[in-house]
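Shown here: the complex without one of its protein chains, the others still in place.
Presenting subunit A:
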Amino acid sequence: MSFKTKLFLLFSLLVFSKVSFAQTSDDPDIEYIIESIASNQTQDYDYSELIDRLTYYKRNKINLNKTSKEQLQELVFLNPLQIDALLNHIAVNGKLINVLELQSIKGFDLETIKNLLRFADINTPSGFENFSFNKLFKDGRNDLLVRYSRYLEQQQGFSPAKSTSTSRYLGTPERVFTRYRFAYSNNIEFSLNLEKDPGEKYLNGNYGPDFSSASLYIKDLGKVKKLVIGDYSLQFGQGLTLWSGLSFGKGADIFTVAKQDIGLKNYTSINEFSFFRGVATQINFGKFDFTPFVSYNKIDAGLALNPLTNLEEISSLQQSGLHRTSSELKNRRRISQLVFGGNLQYNYKKLSIGLTGYHSNYSQDFAPGNSVYNQFDFTGNSLNNVGINYSYTLNNTYFFGEFAHSLNSGIAYINGLISSLSPTVSAVLFNRNYQKDYYSFYNQGIGESSTAVNEKGFYAGLQIKPDRQFELDFYSDLFKFPYLKFGVDAPSQGYDIFSQFSFTPNKTTRLTLRYQFQNKQQNDTQPTYTNVLAFAKKSNYRADLLYQVNKSFSLRNRIEIVQYHEENKANRYGFLAYQDVIYSPLSSRWSGNTRLALFDTDGFDTRIYAYENDVLYGFSIPGFQNRGVRYYLNARYNVKRGVDLWMKYSLTKFNDQQTVGSGLDQIQGDLRSELKLQLRLQF
């Protein structure tokens, strides 16, 4: 399809878009927050935990007069300077009496205040002030949600096996997710998640559903600030020593590179990896907070026999959480993991210092790496980690950092600052150095790689917000990998430049232009006798326009172009354009949205990611590659108070393809469609 045809199609869509379609779905405010922080949307990370968290606070608003730094940090869109300014304002001037007071706080622009008030208020009831078990069941709220989804076409893995040795999925093709929450005020929360993925069996032996996760979370009970029994996550400092669950990389919101640790939290995500199972608590002693924890869990791993010792060793940890074939089932919960330790945090005014130490122990040894690039990987079966982190606000500058050490091996550190240079200009700088033999199983330090290992770099970001209408975000990041990596057979380096301009002339219209350029070294794809490095350059151009047509309808257009260049090779291009229609009337039981997207890319290296609306708590950022059309329709119907139904139908049609997907996921034909149904009961 030529570029002109695409433009024409896009134009016709603009003209005719009001005609076909249906209704709204999830929350545009939350969507905007996620789009601005999701790390350039290049990783398929599940942000459903964040949607969960924000939706929770939308219903159970934070009381700003009784809040803490940690709680405000959970609202990822506030930057550390704003949090300090708010807490300082309350400390100096006393409790907030009117929300209008927020406008007088330094660093709070109207958009931030508008965002904040969606999740917080100044006099919501909180605490166990007049708690009784009667009240618990009378005022407690239940939330039950069931989601069913499946591909409508048959995948290879579900077809009859040609012989007994052919691998097939042992379960059924649908994905079923059940979610239950009980919440009392902001203080008691019980969560239960049950899930089976496509291809998995409903019951694995006698163990129940493929993935089940539950936790009881109690907050602000005297000295006990938090207590979790069951599954939990821990986030301390800048994520070098200990950070599990939700985390952000480099993104359009430049402030999120300074991680805001929220310590202990109940684990409510359905990622089947990287959480703790056991007991943890946070106890407050004045300026000190102590968080001890212990966790015992079985995790997925591939094992291989070591011919020298004749013992089984861990060859890989499996993070996908998929247990569909007999070989995947064999690795399910195959090894056991024991983790215990603690964190001591000292908070005094604008200074906080934290010490973290923990021990992790595995039932088998990790096998030594058998390639040159992974020979510094962790071996053995036990590891001790220690770390110290700090943050301090001095006038208009917030300093942050962490130093981490895995005992008997390497170190990692990061130091940075966020400074508001003038009322309209803020800058972020940080420097990082992570050694190749620094080990932590819960390491999500910021960098070009997803874990803080074998990397050095310097990041500089700038945000200019001259008024409510304009915003310019910019960053550059230089990174070096002192040791080899997978697919990079020498020490390498690269850099990343990002700029985004957004124009919001009124409350209902927003134009965003984005440019990103990345240049990094990798093995040259030209065959030679020995691998040499070559630079691969990738440019992304994006234009996005969102505008409201009337009180019920909004439209959104996006065009994104990717250019990928490898040395000695022709340029490759990717193109994506879509039209969204969003229907969200004030008074109707129906709401929904629909999208038609065209994509035309020269393969994997030029794939383009785009956030997609989904059923509530659902989350998808699909990557588009090859040529085709994607369509989805997402609708919500409010049956009656407390009963909601969601439906999503999506379809991807590829041009000139005989099959879609690969391996056992392969579908015959050029079409893949999916149906999702969801029911929520609140009582």
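What we mean here is this: contacts are C-beta pairs under 8 Å (C-beta built on N, C-alpha and C of every residue); 3 or more make two chains touch, one makes a residue touch a chain; residues count from 1.
The working rule: contacts and distances are computed from a predicted model.
Asker: For the chain not present in this complex, what protein name does its UniProt entry give, out of "2-oxoglutarate synthase KorA", "Ion-translocating oxidoreductase complex subunit D", "Outer membrane protein beta-barrel domain-containing protein" or "succinate dehydrogenase"?
Answerer: UniProt protein name of the non-displayed chain: "Outer membrane protein beta-barrel domain-containing protein".
Asker: For the chain not shown, which residue from A:L317, A:L462, A:A490 or A:V629 touches it across the whole complex?
Answerer: Final answer for the missing-chain contact: A:L462.
Asker: Looking beyond the chains shown, say which of A:F182, A:Y373 or A:Y495 touches the absent one.
Answerer: A:Y495
Asker: In the full complex, which of A:V228, A:A427 or A:A577 touches the chain missing from this view?
Answerer: Among A:V228, A:A427 or A:A577, only A:A427 touches the chain that is not shown.
Asker: At which residues does subunit A meet the chain that is not included here?
Answerer: Residues touching the hidden chain, for subunit A, are 419, 421-422, 424-425, 427, 429, 458, 460, 462, 464, 474, 476, 478, 493, 495, 497, 517, 519.
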